[in-house]
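One protein chain is absent from this view; the other protein chains keep their places.
This part shows chain A:
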Amino acid sequence: MTATADLRERRMRDIRPGRIIRWTILFIGGVLMVTPLLYMFSTSLKTPGQIYDLRLIPAAPTLANYVEVLSEGEFPRWFLNSSIVAIVVTVSNLFFDSLVGYTLAKFRFRGRRLIFIAILSTLMIPTEMLVIPWYLMSAQFGWLDSYWGIMFPGMTTAFGTFLMKQFFETVPDDFLEAARIDGMNEFTIWWKIAMPLVTPALSALAIFTFLGNWTAFFWPLIVTTSKELYTLPIGLTSFAVEQAIRWEMIMTGAALATIPTLLVFLALQRYIVRGVMLAGLKG
């Protein structure tokens, strides 16, 4: 009797007006947050004649802009470039960051602390300070305007190494010792025993590295000069400058650059949010 009364009372409390108002305000705020995205998609579906109609739902939506951008522009190429760069850099980080993180977490050797501090200290050096030397280095070695030129600065990062070290420290030594007694070599122990134990960290690192490289702007802008090698953000900028006031085309280009990240987000929402929390707390 009292239990049901309790329950009813609790339910009453749950739907009291304060909560409904709070939820509604949060919802309106959330919609405002995605308004730029909504308008981007909406305008990309409009004809040039319709863009002055500021209603969100296009009167006669059409995919003509997408067809034009994809068939005449260099977007497919830029899409490919961005994919190659983001995937290669992500794989490289997953491999090297975790290898170094593991070594620093699980081996005792002379110079360990020094190496750790040296790697950590590079977090203090902003990319902007390194781009000039990188540019000169690239010019000297012929890396300008090449995939390698875009990718090399990010092949391993102190952030990733630090993140992985933190996680490998939670792997019990007993597991590794048992594998050693079984006669596994150290590389196999890392790859087969330790790596599967830190998959949450690996997925967080993969998502961050991928998105970071997909959206990267400053260095690709500097190192690429020919259109064939632009990544999506750089390509989009040059495309938008060319289109000048054809906003429906610019919005189509922006949408094309954004759709992949949104798909990644929708597919991996839980992991991404958890990854941000992990990285924020550990980093």
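Definition applied: contacts are C-beta pairs under 8 Å (C-beta built on N, C-alpha and C of every residue); 3 or more make two chains touch, one makes a residue touch a chain; residues count from 1.
We adopt the following convention: contacts and distances are computed from a predicted model.
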item	value
Name of the absent chain as recorded in UniProt (options "NADH-quinone oxidoreductase subunit J", "Circularly permuted ATP-grasp type 2 domain-containing protein", "Carbohydrate ABC transporter membrane protein 1, CUT1 family" or "Acetyltransferase component of pyruvate dehydrogenase complex")	"Carbohydrate ABC transporter membrane protein 1, CUT1 family"
Full-complex contact with the absent chain, from A:Ala64, A:Ile84, A:Leu130 or A:Val171	A:Leu130
Residues in chain A touching the chain absent from view	22-23, 25-27, 29-31, 33-34, 36-37, 39-40, 43, 51-52, 54, 96, 99-100, 102-103, 107, 109, 115, 118-119, 122, 124-126, 128-137, 139, 152-153, 155-156, 158, 161, 182-183, 185-187, 190, 211, 214-215, 217-218, 221-222, 232-234, 236-237, 240-241, 245, 247, 250-251, 253-255, 257-258, 261-262, 264-265, 269, 272-273, 276-277, 280-281
